[in-house]
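Of the protein chains in this complex, one is absent; all others appear in place.
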Amino acid sequence: MNIRLRKLLARFLLFSVLSGLGLMSMNLVYAGASEVLSGSRAASLDSCVIPDTDDMRRNHMELLFHKRDQTMRQGIRTYGDNEVSLNGCIACHAAKDDQGQYIPVNEEGQFCQTCHVRVAAKLDCFDCHRTTPETN
Amino acid sequence: MSQVKVEFHQADLSKRKLLKAASLGGAALAVAPGIKLFQAAHAKPDGQPVTDKNRWGLLIDVNRCADGCNDCVDACQTENGWGSGSTDEQNSRDDQKAQWIRKVSVKDPQTRREFNMPVMCQHCENPPCQDVCPTGASFQREDGISMVDRHICIGCRYCMMACPYKARSFVHEALSDQRAHQPRGKGCVESCTLCAHRVDKGKIPACVESCQHGAMLFGDLNDPQSPISTKLASIPSRQLREDLKLNTGVRYTGI
Partner (left out) sequence: MESKMAMTKKTAYETVSEHGLSYWLVLAVLAAVTGIGFLAAYYMEHNGHYVTGMNNQIVWGLPHVFAIFLIIAASGALNVASVGSVFGKVEYKPLGRLSGLLAMCLLVGGLGVLVLDLGRPDRLITAMTYFNMKSIFTWNILLYTGFLGVVGLYMMTMFIKSWGQYTKAAGTAAFIWRFVLTTGTGSIFGFLVARQGYDAAILAPLFIAASLSIGTAIYMLVLMWIYKSTGRDLGDEVMTRLKRLNAVLAVATLFFVAVYHLTNLYITQHHGVQGFILVSGSVYTYLFWLGQVLLGTLVPVALFWSPSFTGRSSITAGALLIILGGFSMLYVVIIGGQAYPMDLISGMQVTSSFYDGEIARYTPSLPELLLGLGGVAFAVLATLFVVKVLPFVPQSLADQSEA
């Protein structure tokens, strides 16, 4: 009984330490990564629509949530002088393939998908939203 | 994270202060001399929320709606990326494909009178879809436009059971060829948005714009001076299923 209990405790501790490390490493991932792809419009710009790129990287989902409710429920389709929207993100961050065709941002190795796979966060937007800029 | 939100709100406020309400050009559209379809002065300024000062609606003249013409449906498909406006929904059977607007042929069996009319979401004042929706995904904007919030739609289809107009469709398969301004996706319910994305920018819905027969009029039902209101005040018009007392935003004349 005692040994069993100790084993259980040890496992629990190991689990806690490992998951703690995992959580901390997510921070490293956020801070270190740059997934801006060459060939996308974003690559030619100094910063994102919010100058603090780290902030954007960490909190883009909050911004998108806020904007989504504003756009959909209140019909506010601009932000400041800019047309800031998920479409804007895609227009700027989508890369092109060899034939000059846009690659969907949720495809493997593309802007959105790379980080989301790394942190194992489901990318729900593109079940409904278009994944490439509209060209016509 | 909440800090970021606050910044957004503050930015909105300062933007609002800077905005001059009448920043939009006065490019009113006209189909026939004297009849303005839509007055740009009614459009809300960019960056401001829609309000219940407006209530958008349609007036459809079934006597002008031409037999065999499908322009409004085609325009909606192109504008919103369903049907012929998209390469999606190849797996779905015909009875599973989405239809946001359809031409209905009507015949009175006694008098044998026949006519046509487009039917879409009627944008009720008291929408049954909104009443039955468990999550609040079926909602109504302040300006009376009924919509589905796909972010919280769980695909239960109770709204489709409740809608008297069959205005809603369920998406039966994964999609990839959406329009940028009009998200659509598997497992959610959708319907006519009265082209809210256009209305917010001072434009009229695609179906109204496409109608060559002058059978559709778009405007603000709350503004007694608007062309649609003055027209509605002077001619008889009906609601579909008016027995349900839903006070629809879409009205028909000539029925």
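By letter and in written order, the chains are A and B; residue numbering begins at 1 in each of them.
Keep in mind that, in the parts below, a residue touches a chain if its C-beta (ideal position, glycine included) is under 8 Å from a C-beta of that chain, and two chains touch if they have at least 3 such contacts.
Remember, it's a predicted structure, so these values are computed and weren't measured experimentally.
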Of the listed residues B:85, B:128 or B:144, which contacts the missing chain in the full complex? B:128
Even though one chain is hidden, which residues of subunit B still touch it in the full complex? 91-93, 95-99, 102-110, 119, 128, 130-137, 152-158, 160-166, 168-174, 186-189, 240-241, 243-244, 255
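What we mean here is this: only the chains that are shown with their structure count from here on.
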Centre-to-centre distance between subunit B and subunit A (centres being mean Cα positions), rounded to whole Å: 32
Looking at the complex, which residues from subunit A come into contact with subunit B? 55, 58-59, 62-63, 66-68, 70, 72-80, 87, 90, 104, 127-131, 133-134
Which stretch or stretches of subunit B touch subunit A in the complex? 1, 4-5, 8, 11-12, 15, 44, 46-50, 139, 141-143, 147, 149-151, 174-181, 183-188, 196-197, 199-201
